[in-house]
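One chain of protein is taken out of this complex; the other chains stay put.
And then chain A:
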Amino acid sequence: MWIPGASLLTKFLLPSPLLVMANPFTEYYIVETQPGSNSLLIRVVGDGGSISKGKICSLKARAVLIDMEEGVVNEILQGPLRDVFDSKQLITDISGSGNNWAVGHKVFGSRYQEEILEKLRKSAEHCDCLQCFFVIHSMGGGTGSGLGTYLLKVLEDEFPEVYRFVTSVYPSGEDDVITSPYNSILAMKELNEHADCVLPIDNQSLFDIISKIDLVVNSGKLGTTIKPKSLVTSSAGTFKKWQEKPFDAMNNIVANLLLSLTSSARFEGSLNMDLNEISMNLVPFPQLHYLVSSLTPLYTLADVNVPPRRLDQMFSDAFSKDHQLIRADPKHSLYLACALMVRGNVQISDLRRNIERLKPSLRFVSWNQEGWKTSLCSVPPVGHSHSLLALANNTCVKPTFVELRERFLRLYKKKAHLHHYLQIEGMEESCFTEAESSLSALIREYNQLDATKSRPVEDLPRLSVAV
């Protein structure tokens, strides 16, 4: 078992280019797993030559890597973390999905169903207690979007009691894949129906966050420096040249998201929060399972040395629209529920003080006025004193969906590129119309909730009893 203590995750890393994310994610995982174990930490990263093979070989990622092209997976298997991934837990093909959801979902889905099931079962056997699956993919392409969502159905059928957390990268406005709206809408329907919890992310927001960190670092203000001989030099090194390879730095953020999400399950704290508590507390109705996430302080996302700021600033920032991982403004929309997962030297009184302070400026739905879920994990991210992950079930996610539908309708009205999809066996126009109605129904739910925003909160008449 490489994750200390309790319950376990199996990660499925799917798409390109997102497969690159596997690197920083797992690096951090290793770094966090054995704090203080110097040889492992320093050797792991970037250096290449001096990896102490023996040590790394003892850790294997509970992951299955799937891609219908070989380039990205090969890069990983030749990179510094090659020993971490089990080369048998791969499913690859050569031709790719051509940015076509139908190819990913229908063609590769059926072709690889058996193999996928076999590898899943194998991974599950290695777990003492399998609690959830993390599916990491993009929505706009073909493999991640199509095969990724096919996988969700397989997981639901094969392991119905295991939670399915999906981290989905949504296409930004200036996405270069023309068919991304089709792929995204078709994938959304699957997410609506088969995911327990979705954490939507978009590249533009990640890019903006990286730019902001860059500004802080390069302004030379406040004595910020990239840490010398830092533990995770590749990320910091990445950071220095981030303009050349922005995806590495951006993926780092998502890796941090997943680390923070699982920190309370992996490490001790005075108020633990397991992954199954996320779904329980943040999903009031099965279809409303989209959570907007934000990570603060920003500088924990890149290995920069900033003198510790006021703790309270960290809490304020979590609600600002600049820190969200998708384009969203939670402060001006309606909260259904909010989770604050704190790491490091923060106590319950700090948490409560900040909730009291920030509550008046936030709007919560009438039946969940105190809709806060909190957790305290004693172990901070490596090299930092504290950090905060906020997860919001908030109607601010609606604009992303509305835009997606608009872009879809623009294409669909002209029937542009439709033939690429319809020529795949099992695909019909009804797939598209059903997907669009599924999304519209979701948007309607959010609209209905938004409509209640300005209504005064009334207490309902209670049961009366004879005394």
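In this section, a contact is a pair of C-beta atoms (placed from the backbone, for glycine too) under 8 Å apart; a residue touches a chain by one contact, two chains touch by 3 or more; residues count from 1.
Keep this in mind: contacts and distances are computed from a predicted model.
Colleague: Considering only the chain that is not displayed, what protein name does its UniProt record carry among "DNA-directed RNA polymerase III subunit RPC9", "Transcription initiation factor TFIID subunit 6", "Tubulin delta chain" or "Exosome complex component RRP40"?
Modeller: Not shown, but named in UniProt as "Tubulin delta chain".
Colleague: Among A:N74, A:T92 or A:S366, choose the residue that contacts the chain missing from this document, as touch is defined above.
Modeller: Of the listed residues, the one touching the omitted chain is A:S366.
Colleague: Tell me which residue among A:S279, A:S316 or A:S385 touches the hidden chain in the full complex.
Modeller: A:S279
Colleague: Among A:L271, A:V382 or A:A416, which one touches the chain that has been omitted from the display?
Modeller: Residue touching the chain left out of view: A:L271.
Colleague: Tell me which stretches of chain A touch the chain missing from the display.
Modeller: Per the touch rule, chain A residues meeting the hidden chain are 5-7, 128-129, 131, 267-268, 270-272, 274, 276-277, 279-286, 336-337, 347-350, 352, 355-356, 359, 366-374, 376, 459-460, 462-465, 467.
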